[in-house]
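Written below as structure tokens is the structure these notes are about.
One chain of protein is taken out of this complex; the other chains stay put.
All chains are identified by letter, namely A and B, in their written order; residue positions are counted from 1 within each chain.
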Amino acid sequence: MPNRVAIVGIGQTRHQNTRLDVTLPEMINEAVRAALADAELSLKDIEAVFTSSMETFEGIYLPDHGGAAEIGTYMKPGFKVGTGGTSGASVVVEGFSMVSGGLYDLALVIGFEKQDCGETTAAITAAATPIWGKGAVTGAIGEFAKQALSYLETSGAKEEHAAMVRLKADRGACLNEYSHLKLGLKSIDEVLQSGYLVWPLRMLDFCPQSSGACALIFAEEKKAKKISKKPVWIADVEVVHQEPFRAGTFGDPTGKETYTQHVACERLYKRNGITKPMKDIDMAELYEPSNWEEMSLYEHFHFCEKNEGWKLVEQGVTEIEGAFPVNPSGGVIATNPIGATPTIRVAEAALQIRGDAGGHQVPKDIKTALATALGGPNWTVLTLLKRSL
Amino acid sequence: MAKKNPKEKNTKEKEPEYISVQFDAPRKYRWSTGKYMGRTYQEAKENKKLVANRCVKCKEVLWPPVEVCGRCKVEAGEDWVELSQTGTVMQYTYLVYPLWDPHYGEKFANPYPNAMILLDGGVYIRHFLEETDQKKLKVGMRVQAVWREDHERGEGTADVKYFRTIDS
Partner (left out) sequence: MTERVGICAVAQTKYSPEREDAYEGELAYEAIKQVLEETGLTLSDVDSAVSCSQDFWDGRTISNMNIQPFVGAHLSHEDKVAEDGLNAVYCGMAQVLSGHQEIVLVVAHMKESMAEKSLIENAAFDPITMRQLGMDFLSAAALQAKRYMYKYGITAEQCAKVAVKNRGNGMNNPFAQEPMEIRVEDVLNSKLLASPIRKLDAKPVSDGACAMILAPAKRARKITKKPVWILGASNCYEAHYLGDRDLADCAALTQAARKAYSMAGIRNPLREIDVAEISEEFTYQELLWTEGLGFCDRGEGGKLVDSGKTRMGGKLPVNPSGGLLSGNPNGVAGMARVAEAVLQLRGQAGKRQVPGAKIALAHGVTGICGQHQAVMILGKK
């Protein structure tokens, strides 16, 4: 019988555009210390360390090796994973496998990215096969612009709905001490006045480049119950990758292809007896690189029917005080250190279950939460967290 | 240039100056095109044709051509087909900021449109458009491939300079 695994420690850095004051290992160290302090453990107790980052962003080969002392890998087992946007969740899955499989009782899982080191868009563009590179380069922004255009044209949503999502995210971010962009937006007009980056995506519609790290401590059941009064259980995970869509990256205008989001959530929901996601789950931390994508994701994850995502926004369902809060932390659109972002989604969902999210804690009691990750081209990783199994 | 308010000088603390290390050396790579994309590169260079293989199982034309059909999970086979060079713009984005191409070390002159084109015959291809006036861009417009000169070719799809708007 595989072991049950819980998150017993959570730590993040205060995510920022640049962290010129620290080296990469020093930055990671901050998150590790925070997680250890949260769990009231010391590095001695940790048996293995698993890391995630996209090293091309920093231009550092083998970043889990550099600064082994600061990261916590010194004289410990572990390895690094790297799967692009979903990397931070892939490491959660691998850490979960290791503890669940009985190889380690206490593991440290870290996602990190220091994007001030390098040229992020160039690095993302380098994800296109180099042999096909020249004609297709638009970076992530271009691809999400296409998705936004699709959604605008087919779903009935208006730019105002996207602006409302952006406001919601900013409200959450301003209450979240760790988030990067705290803009203090007061009205949707402010969003609608920001300039277009790649039409129809405006400056404020897309996620920033952040530098930050997030560390989680996983423990097997017996240890978890001893270490933490509020262990957050990893009930299930699901990883689904795909061949790139023929006519898009994050959206399929042909309507013929299958979305990983559908496959992943259908498998996860079935295994966990979830038939009405917004009732059976209490909230979600989605990986939404743009506000338009967030509305699409509501539909993909079956929170509502197709082309109705914007209605949830209009009705305030996904607001922090709503019936089904989504991204009370501010989401990816406020904070995006790529290698860490999915790990942050899991961390934020866990904090909500514990009731420890501070200023951005949702008012309703959270027993079950869904954390998602999105990577190129449209890969999905889901993590289902519960207060009790 | 804004002048500093003399009062500000006393109340504001000096911003810390961080020392950082710069690194600018280019990293060189040599990517093999292999058997399948290699053939596409060759046809583009020598014959100004776009070719791809059709999966023996699902019968879809695989672009870029590949040995194993990702969706069917079987070897796709070597049924090579020539793609049409005219198509319809399905979607486009208009990039207004300069984008680094890390593979070729160039910065694309902006603004420029990048489009998803449905070639006649059913294959989607992503490429640049010749038309840089955003007002003239329209979903549904008909376009045709424009090739680079003989001596310039040898870079696969980049051998197609851009797609030019044509009257339908």
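For this structure, a couple of remarks:
The rule is simple: contacts are C-beta pairs under 8 Å (C-beta built on N, C-alpha and C of every residue); 3 or more make two chains touch, one makes a residue touch a chain.
Please read these numbers as outputs of a predicted model, since none were measured by experiment.
Looking at A:A39, A:V81 or A:L312, the residue that reaches the missing chain in the full complex is A:V81.
Annotation for chain A: contacts to the undisplayed chain at residues 1-2, 23, 49, 54-57, 59-62, 64-69, 73-84, 90, 93-94, 96-98, 100-103, 117, 123-124, 126-127, 129-131, 237, 239-243, 258, 260, 263, 375-377.
Residues of chain B in touch with the missing chain: 21, 23, 25, 27-38, 66-71, 73-74, 103.
Here is the rule we go by: only the chains that are shown with their structure count from here on.
Between the CA-based centres of chain A and chain B the separation comes to 28 Å, rounded to the whole angstrom.
The touching residues of chain B, when paired with chain A in their complex, are 16, 18, 20, 23, 29, 31, 33, 37, 41, 63-64, 70-71, 90-91, 93-97, 99-104, 108, 114, 116, 118, 123-128, 134, 155-158, 160.
For chain A in complex with chain B, the touching residues are 20-21, 59, 119, 121-123, 125-126, 129-139, 142, 145-146, 149-150, 196-199, 243, 246-248, 253-254.
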